[in-house]
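With one protein chain held back, the other chains of the complex are shown just where they sit.
Chain lettering (A and B) follows the sequence in which the chains are written, and residue indices restart at 1 in each chain.
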Amino acid sequence: MQHHLILRVVTKLLCGAIILYAFYVQFHGDYSPGGGFQAGVIMAVAFIAYGVVFGLDAVQKVLPAWVVHKLAALGVLVYSMTGVVSLFLGYAFLDYGAFSPHHPSHGQHWGILAVELGVGITVTGVMVTIYYAFASRIPRITDEEW
Amino acid sequence: MATETSHHVAMTLHDHLPMLQVLIPFIASPLIVLMGARGGLSWLIAFVASLASFIVSIVLLMEVIDGGFISYAIGGWAPPLGIEYRVDAANAFMLFLISGISTIVLPFAYESVKAEISAKHHTLFYSCYLLCFTGLLGVVITGDAFNVFVFLEISSLSTYALIATGAERDKRALTAAYDYLVMGTIGATFFVIGIGFLYMATGTLNMADLAERIADQENNRTIKAAFAFILVGMGLKVAIYPLHLWLPNSYTYAPSAITAFLAATATKAAIYVILRFTFSVFQPSFQFEVYALEFIILPLAVLAMFAASFIAVFQSDLKRMLAYSSIAQIGYMLLGIALLNSTGLTGSIVHLFNHGITKAVLFMGVGALVLRSGSSFYSRIRGMGRVMPITGAAMVVGGLSLIGVPGTAGFISKWELVQATLERGWWPLAFLIAASSLLAVIYVWRFVEVLYLHEPAYGADHREAPLTMLVPIWIMALACIYFGFATEITLGAARTAADGLLAGTTGMLESVTSTEAGH
Partner (left out) sequence: MTFEFIVGHINYWLFIVLMMTGLYIVVSKGNLVKKIVGLNIFQTSVFMFYISVGKITGGTAPIFPLDMNVDPDVVYSNPLPHVLILTAIVVGVATTALGLALIVRIREEYGTIEEDDILDIERKVASDENRLHGEAMGGRA
């Protein structure tokens, strides 16, 4: 991809915008359509696009494979720990009322934000992991197969 | 409800037990990955999580053994609308089996996994194992029909990955995992279609609520279609005889510890789902179900008992032989369900438990043999019973329990099944059960003969298995004998469970230990 100047410039420009949009979808998810799943995929798209255009090594400098694995696990923990906190506060698992006992609907907001953050982190991690897993395999294609 | 807080009474640890049952392994799984725990530590986390889960399951079983049930509303949303975990005698018994097997298989897995899987994969292996464990517990504990599917897929997806880790020893593990993936996904998707039809017809997903609404509209064709889809979908997961094609290869090429765990729990959890749907969600008074069980499941169960046992006799690989024997034993459990009476159901549930511990002994024994001889082919494990007398003796106990010799656990459940057939007056079936047990005698004798009546093969490692393997194997072997005499625990729990299941919805409505107290 060394010669595709337009692609390279456009990708660099887009990556930032895509990540920003991912954050918008992530944190505005409780008011408008969106949320962790969508935001996670959009976020992953930024890194995958970068990897497709600049190569796997370049993107792994920004986001090494081991970090992505940890991200995938971290998100699940953020999700389940939200539930555990409500558990310790004496409420049912994932009962968001626990976060603001006197104003449950505020608790709902806090809870959903934390949970969706966990989902977003995991989905980003998993999607990028899938891309890394497939892209890092060097296919042994013989001349006849072309 | 979550929106009222005026008089919230704080829930105690005791109220949270149904949630903790699933939550502990679920949290431990990402924790292993996040810590990047190497071999020993990741094993330790997995073991502690499994042990904690086991203790929780014992407490739960003690609580519901008298026939009550515990309901836990996730997120504080009351049951018909929110997702509910519901523990009664039937699933507390299953939780006890699954978490118990996992806790005993894990110490065995330590050495076995070290020998069969390269060290860099251990972290993800144990993480995957815990996910699979979580999924199985979740399938059993949940009272929400769609939640069953979600947990089923959590356990299935991690199972496919776990089976594929066997590829380091034999590349056919990959195709076995692929086959299982395709068939398992078709099965799970059929199950979802069934749930979709149920939702169309009733507008609810809560099992207790479903049961009530289905009772009102028995001749609804949508509900009949739903039943058919659910039965076939779960049938694929259970490996009912003609739908068993994924099972032999998966069990043969998976790592030994995984085979021991899956054989003892995965198909059992699927059978539990069939039990739950045929008796709690759909009622036995639903005529369509009676036809399906008597004219389809019953003949297939008998066919499985004979055909799979017959194939098992001719195997030359011990692991594959035991896999076919599992298919045959699944036939017995389905037979108990298809008999549609209390004794049959009790027999079926007890057999589920007894076969679980029996197969755990045998597959763990095979794992120990593989560790020392490098392969589970008869020609390679020849004479290993003399070299490894302690492992060999445990495997003989397991073999006797598989046949159903009096004094072992296997006898109790087969006896119960025979009684159930006689209660229905179907005495030819009693003969068939005895006759297929004779086939079990042949294949068990074959491996006993291989283990003891030959000179040890040249070149094998002539040492007894390590202590971390022997202890779990013998705990299970002693359990096989113990539950052959102390029947009141298994039979008692299974009777309560069977009566609870047959009683249908009537007992399901008022809660004994309501955990939404104060909401």
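The working rule: contacts are C-beta pairs under 8 Å (C-beta built on N, C-alpha and C of every residue); 3 or more make two chains touch, one makes a residue touch a chain.
This one's a predicted model, so the numbers in the text were calculated from it and none came from an experiment.
Trainee: Out of B:Lys120, B:Arg172 or B:Arg463, which is the one that touches the chain we can't see?
Mentor: The missing chain is touched by B:Arg172.
Trainee: From the list B:His16, B:His122, B:Arg380 or B:Lys414, which touches the chain that is not on show?
Mentor: B:Arg380
Trainee: So one chain is hidden, and I want to know which residue out of B:Asp15, B:Glu289, B:Asp317 or B:Glu416 touches that hidden chain in the complete assembly.
Mentor: B:Asp317
Trainee: Hey, which chain B residues sit against the chain that's not shown?
Mentor: 146, 149-150, 153, 157, 160-161, 164, 167, 171-172, 174-175, 177-179, 181-182, 185-186, 188-189, 192-193, 196, 199-200, 205, 245, 248-249, 252, 311, 314-317, 320, 324, 377-380
Trainee: For review purposes, identify every residue of chain A that touches the missing chain, sorted by number.
Mentor: Where chain A meets the chain not shown: residues 37, 130, 133-134, 137.
The criterion applied here is as follows: only the chains that are shown with their structure count from here on.
Trainee: Please tell me the distance, in whole Å, between the geometric centres of chain A and chain B computed from their C-alpha atoms.
Mentor: Here chain A and chain B have centroids separated by 35 Å.
Trainee: In the complex, go through chain B and note every residue touching chain A.
Mentor: Its residues touching chain A are 2-5, 8-12, 16, 19, 23, 26-27, 29-34, 36, 72-76, 127, 515-516, 519.
Trainee: Can you tell me which positions in chain A touch chain B when the two form their complex?
Mentor: 66, 69-70, 72-74, 76-77, 80-81, 83-84, 87, 89-97, 101-102, 104-105, 108
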